[in-house]
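Heads up, one of the protein chains got dropped from this complex, but the rest are sitting where they should.
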Amino acid sequence: MLENLITDANLIVPEIIVAVTLLLVVLFDLIFHKDKSIIPYIGIVGLFAALYYAIQGLPQNSYAFTTAATSHQYGLLAIDSFGSYFKILILITSILIIFFSKASSEIQRIKDRSGEYYALIMGMVLGMLFMVSASDLIIIYLSVELLSLSSYVLAGFTKLRDRNSEASLKYLIYGAVSSGLMLFGISLLYGMTGNTNLIAINTVLRNSSINILTYSFSLILIFVGIGFKISAVPFHFWTPDVYEGSPISITAFLSVASKAAGFALLIRFIKTAFILNETDSGSWSMIEFFDWQTFIIIISILTMTLGNFVALWQNNLKRMLAYSSIAHAGYMLLGVAVLSNQGILAVMIHFLVYMLMNIGAFYIVMLIANKTGSEDIDDYNRLGYASPFLGVSLSIFLISLTGLPPLAGFISKLYIFLAVIDAKLITVAVIAVINSVVSLYYYIRVLKHMFLKKADQEPKGLKLAPAEIVFVLILLIPTIIFGLYFTPMIEFARNSLSILGY
Amino acid sequence: MNGFPILSWITFLPIIGMIAVLIMPNKMEKGIKLITLVITGLQVILAIILLSNFNYSAGGIYEASSFQFIEKFRWIEISGLSWLGTFKVDYFLGVDGISMPMLLLTALVSFIATISSWKINKSVKGFFALFLLLDTGMMGVFVALDFLLFYIFWELMLLPMYFLIGIWGGPRKEYAAIKFFIYTLFGSVFMLLVMIGLYFSTTEVIADGSRVFTFNLLAMMDPTNYTTNGILSPLNPNNYRFIAYIALFAGFAIKIPMFPFHTWLPDAHVEAPTPISVILAGVLIKMGTYGILRISYPIFPQITLDLAYYIGLFGVINIIYGGLVALAQKDFKKMIAYSSVSHMGYVLLGMASMSTIGINGAIFQMFNHGTITAMLFLIVGVVYDRAHTREINAFGGLANKMPMYTGFVTIAFFAAIGLPSLSGFVSEALVFVGAFSSETTRILTMFGTLGILIGAAYMLWTLQRIFFGEFNKKWDDVLTDIDFREYAMLVPLAIIVIFLGIYPSAMLDILNTSVNTLVGFLHSSAATITKMSM
Amino acid sequence: MEVGLNHFLIVSTILFSFGLYGIVTRKNAIMVLMGVELILNAANINFVAFSSFGNFGINGQLYALFVIILAAAEAAIALAIVLNIYKTFSKVNIDEINNLKD
Amino acid sequence: MLDTNIINISLVILLLPLFGFITVVFFGKRFSKLYLLEVAIIVAAFILSLYVGYTKLTTYLHQDLNFSFTWIDFGNVFGKGSMHIDLGIKLDNITVIMLFVVTLISMLVHIFSMAYMEGDKRFSRYYSYLGIFTFSMLGIVLTDNLLMMYIFWELVGLSSYLLIGFWYEKKSASDAGKKAFLTNRVGDIGMFIGILILFTNYKSFSFDYIFNQISNGVLPFGSEAWLTAAGILVFMGAVGKSAQFPLHIWLPDAMEGPTPVSALIHAATMVAAGVYLGLRIFVMLTADAMLVIAVIGAFTSFFAASIALTQNDIKKVLAYSTVSQLGYMVLSIGVGAYTFAFFHLVTHAFFKACLFLGSGSVIHSMHHEQDMRQMGGLKKKMPITYASFVISSLAISGIPLTSGFLSKDGILAGSLAFGHLTGHWLIPALGFLVALMTAFYMFRLVLMTFHGEPRNKEKYDHAKESPFVMVMPLIVLSLLSLFFWYTPNPVSPEAGWFAGSWVKTPHTVVPETSRFNFMKSDIMTEQDQTSEHNESGSIVEPEEEVVHSEMYMHAMHWAHYPAMILSLVLATLGILLAFVMYQWKKISPDKVTNTFNKLRLYNGSLNKWYVDEIYNSTFIGGTMVLSRFLSWFDKYIVDGIVNGTAAFTRVFSTISGYFDTYIVDGLVNGTAFFSGSIGLALRKLQTGKVQTYIVLVLFSVIILFYLIGPF
Partner (left out) sequence: MGIYDIIFYLFAAITIVSAAIVVNTKNIIHSAFSLLLTFFGVSGLYALLGADFLAIVQIMVYVGGILILLLFGVMLTNKITNVDIKTGVLNVIPAILGLGIFGAVLIFIVTSTNWHVEKLVIPKTTTSMLGNLLLTDYVLVFELLAILLLIALIGAASIARRDKE
């Protein structure tokens, strides 16, 4: 028993480290209640350690916490390279977000509560780490809740403005209902299969006939919960409001890490529970009761279209980026909809790139908001001249988000389209490219304001700390390099493709 | 060229220049301008070196071995993808008779445009940095032989162009810039899809002997490389190939710009600053026709042959429609912008002929239009710089006030009209001869010849309104004859226009072998593909 | 008709629907939270009923237990947030708190 | 190698004026006397062409000299074999005669202009333009192929444009230049299409090669109709350049240019280029084409003469008279009187140049007064001008002992024969009517200008005989209007060397079936057959005239004397009528005017039958309306359709105001509009009320379930 426990614990070292860091943060919060500036560093150290072990854990491929009642391959967690890839992404994002938070004036103003802030961040990280490797519906539900509960609080954490609290409340109610629906779906699925383990469910589905109506309904309900996390239309409604209302560091975190975790969860859920078999060329044939492809394509088209078209109208940059992140979720869902390793690869690459460019964009928005106190697009007028570095960097991030060469965003878009066209989903591809043209409008609009518009008064140049420039460069340089030489990025993703299961 | 990567140099030299410009402090405007001038000057020199080493008898088009100055190495290689085998992208540059004139044109027009930018004084650094980036994009498009590389260069010039119009442009610059951007992007995203479709339909043998999918344009042209069920493979019984052709063509057509996708052009031209109008008209819109010749024609030969009539039809519509609309313009620059629409119609018509003479004429027209329109836009720039208006009716009688200027205007206008002994005539005549000799485009050609008349009408009318008649005393102080800098821009172009008018073989000999190869390849490959798909 | 699985499921379904109804219609945030609790309870009934009738072992009860604990945690956070809202807006009517919108 | 020498000399003649043009253009400002170089050059060119003409007409009378080189080489063209475009020159008899005529008149005009244009601020520019004109004209004359013909054709158009609009400060002048260029281009389009037809079929532009192919039975697209079409289309160029109806409108306006220019370009040389082209392609004209040409010519000559009757501007009368005479020449080509078409071209060049220069002399001395109603009685003041003017007028009226009598008589005879053979009697009838009208309006002009009482005393007092450089050309030209240069027998042109041996009707190459009956050769001579089977590419001219059948010879013979007598009678009648009305005042011109005006004829004629007005309101107006419409269409509809759809625009126009306010800067056009509208609609969902969101989620779940569920 204990041996098992130790073996299992070895498999989840990153999670354990994060949990310990969480406790340490709480502890240090109590010890150093005068000056809490050390706390973020504890978090950073802990996350780096976790990252180290996550990278170490890349080649691992086994189940952890196998249940005694069943054979070995039915674990609560699946520790595989796919999960580790996302764990690495999430941990990197978390580290970036901690630096991000340190630079953010919003977070600086609540310094005395920074212990709780970082503790909750750790809670989110932990939730996400479990999400990406969860292979049991209960773990899925609980890890989603762990993530959610932390983020509900964080969304309203600063309490600086009305909208913080409002974001928090909306997020809470929306999240509670979504997870409630998901739970109900889980209970129905449990009723049909008598199990909550994805592999076990897969076995049941292969071998017995089930009521398709109930089955579909429960899957849709479960998808509500996941769709809520990845802000897929029509489960996205919270996204713009919460993104706008939250502290910008949390917005960035939600838009990248929590979405990554959601996607990892979705992919694992589909791939583990509903696959019939995987061909040599990496495409999946699915158990036929539920047409995942059509379903996700519908969601995906809705998502990208709504995200892009509504983003056109936004004047608040944070809100615009929220819609843009919805749109990107749509593109990534396209990668999922292909239902092949190729699509998954595209999603993985897209996340890597998306992390760079989205955090970069948010970071610059934050830097500007720090100084000007505004995220309004009109306040960006002529900013490109006042602060050329920020202007150019933000332009590059936004152009990369548009998916224009020679930036990394193009490569990830290319991979998605490679997958989609190879799957012969031509109509979908056409809709997607038209969407990407539409997206240009709002991204370029920011550039227009920064460089083309006339300002009432010339904005003052922003003085940047060296650390801030370094932070931007850390994100900017890979965005450019990966656009021109993307072999390492794709090699990395390709080596992390294996998902446990059939 | 003894292993000297001259094409890479000519393509990426501006990037080096851009970095240098960015390093320079803001205040050293002269220095920034000089760097740009030196860089573009070096480009011209490299282009001349290329020309002097150019083998006139090498065909190129579909045959890697007869391309020249080839640079090819594996840029991206990712193996072990179970569904793709190896994902690879080559850095593959090369030149043949079709790209050589475009390369010369790009180098020349960039150089002239640099001189023309001398008076830019707003955010000088930004302007020249973007200008040089644009230069790389344009040059790259004309030398790339790998579709992905081509696409990257193609998109690369969008953003600099957006800013160059949007920041340094006229009153409605933002509108014009975004319109340009959106139109072009709209075209190019479909190009992206077609590119991916083609990627999955063609394989190429790589070093280890296995066949992998490829972006290599030359491999895509070889019917034997098609996969059995690739989405755009003729072996695959679906009509995607046709749709893909249309999509690809639309992408290029927007750039040309072909009716009815041309509406971005007048706006962009009118709002853009003079050097950018020069680049836009001189080089950028050639990318569309170049792309059609380089990609659409050899990769989809049988569809090209089937649709020749429609290509020609749109060409003729462009000629007549563009001309008639130009006739109604009151803005000097807009008039010239529409004349570009009209003149690009000749290119389309020539291409539609599918004959050596016609395509020769079309490419020659591309080059000539590049030089002539560059001249025309510079000419507009001259009066606009001085009078700050482009209203045609605001002027009159400039011939006496600015005789040398009028001289250049006359050359440029008559070249645009297609007066013999100037280069425009030869290309237009060849286009007509070629198009008429093809059964499909014969009747169209007859309508197309109306363009000769309409062109003369709007050009001469404009000439009359601006240069003849009574001089408007309002401009007495501002309008002075052209200065040294303007000579430096106009003289080389005028010399080229006259020289090629008298001795067109200087250019046509460069083209000829490749065009013959292309025409031959079109027919033989179409036959092969038809046989395959049966 | 003998009471069977379906009876329990119908109860849970009704409870679920009422919960949703409450969430959707009530203005007061706390009453919305009550609706959430109803949903969770409905799911719990399902878990327990399935595990008992389907002979799936006792796992279902365990899951219900987890959910109950989670509901408590969620309620704690929810109420904290509601209090925070009350401090900020002096009201807890959700529909009146909509500064964030398009 | 004498023939090489001649070719080389011809090339020198061609390039000399170009050299002059370039030199004067670049250095004319700096060296004000540089125009003398230009004059010297043209004198040299004249002397050289005299030499060339002499050598050709003596040594190589029956042999053509050719020289050509490859201009553009297309290499081995797919499916068509080797292909190239050649340029070259060809010297045959009409070439060298034209060479002589062009250089001579050009030289005289150069000299005349030294005085006439003196003091003009763009004096050297004027000479450079004359230089490029001469160059282009010589190019037309010398070329051996259609492409080069077209090239120089256009260049002639350009120089004409430049010279007509020389005084571009005057709007009427620049208008006239533009009109000339554009009208010519209309004809040129036809010509170009004709050339395209020929090139497409024969892969060559060379006259000889094309004719050889036709005579070998290779027809364009295999049909005679296309041959007819090609002939007519190429001839369209001549219609433009030679100001034939309906493209004649530019020539009278072209009188806005300096008068020596009118003499050179719009009387003697450029307008004759059209006729020259007609002669060049004469051998490939089918019967139908010839009939069309004859009708055009006849109508034009009559139509223009009818206008010339009433004009008051001295140059306008001459301009319409030129149109009318060109109509004669075209008619002559149409009826197959090749020799006389060319003959009339030459004689007309001299006497019409003389008339124009004479009028220039008058205008010069009257201080640029052109209205005849302001003149009168000038014969005393300007005796030499008067004398030369009268000689030329007699020549144009076709009075014996003048060159005009010889050529015109030939044309009338030819047309009469044609009418007799084909039944198209209207053509000779119009021809004779025009002879009457010509004599009348020419002498009306002479009488109003030189006879009677001076009407404008002030101007009259200042008038004096022009300087020597101006009268010398007049003397030379009027002398050339006399018969003895062309034939020893003043009533029989055939007896002379010109029509008798230098210029012979070439053998037509069109298939028998599409010739006129009278042109069908009854008996093929041996030379004929050898020429048809000569495949070397150049035709050796048959030594004997074998073109016409016996029938035609008979008809010609029959027509000769009636035509001569009739034309003489009509010309005399015309002159008499002019005297009656303007010298002896027996009939008041006003009365005649009123009489005719009852049918609105006088005003119609005075206003050139409103052709310009009709064109303005139809073609030009229509084009402008169309172009403005298209411009509007482009701006609002095409842009609209492409950017979105027009329907969409309409539907959403109601909210466009809103849209404009908020999004106009970034989302300006229709696609944006469209996408913006979608965005706007979707945006409405984002109410900010979380419970609404939940309702939407629930509905979505149901919809998704419906969509995806297995129903």
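Chains here go by letter, A, B, C and D, matching the order in which they are written, and residues are numbered from 1 within each.
Just so we're on the same page, contacts are C-beta pairs under 8 Å (C-beta built on N, C-alpha and C of every residue); 3 or more make two chains touch, one makes a residue touch a chain.
From a predicted model like this one, the values you see are computed outputs, not experimental measurements.
Touch, as defined at the top, links the missing chain to these shown chains in the whole complex: A, C, D. In the complete complex, the hidden chain is touched by one of A:Ile31, A:Leu213 or A:Val470, namely A:Leu213. Across A:Leu47, A:Val132 or A:Leu146, the single residue that touches the chain missing here is A:Leu146. Think of the hidden chain as still there; on chain A it touches residues 1, 5, 8, 19, 22, 26, 64-65, 67-69, 76-77, 112-113, 116-117, 119-120, 123, 126, 130, 138-139, 142-143, 145-146, 149-150, 152-153, 156-157, 159, 168, 188, 191-192, 194, 211, 213-214, 217. Residue positions on chain D in contact with the hidden chain: 691-692, 695, 698-699, 701-702, 705, in rising order.
Touch with the hidden chain on the side of chain C covers residues 2-11, 13-22, 24-31, 33-35, 37-38, 41, 44-45, 48-50, 52-56, 58-59, 61-62, 64-66, 68-77, 79-84, 86, 92-93, 95.
The rule is simple: only the chains that are shown with their structure count from here on.
The distance from the centre of chain A to the centre of chain C, each centre being the mean of the chain's C-alpha atoms, comes to 26 Å.
Work out the mean CA point of chain A and of chain B, and you get 43 Å between them.
With touch defined as above, residues shared between interfaces to two or more other chains in chain D number as follows: 665-666, 672, 683, 686, 688, 690-691, 694.
The set of chain C residues touching two or more other chains comprises 20, 23, 32, 94, 98-102.
In the complex of the two chains, the chain B residues touching chain D come out as 174-175, 178-179, 182, 186, 259-263, 266, 321, 324-329, 355-357, 360, 397, 399-400, 414, 419-421, 425-426, 429-430, 432-433, 436-437, 442, 445-446, 449-450, 452-454, 456-457, 460-461, 464, 467-470, 504-505, 508-509, 512-513, 516, 519-520, 523. Every residue of chain A that touches chain D in the complex is listed here, in rising order: 169-170, 173-174, 177-178, 181, 212-213, 216-217, 220-221, 224, 234-235, 237-238, 240-241, 289-291, 294-295, 298-299, 305-306, 308-313, 438, 441-442, 444-445, 448, 453.
In the complex of the two chains, the chain A residues touching chain B come out as 280-283, 340-342, 345, 385, 399, 404-406, 410, 414, 417-418, 421-422, 424, 426, 429-430, 433-434, 436-437, 440-441, 444, 447-448, 451-453, 485-487, 490-491, 494.
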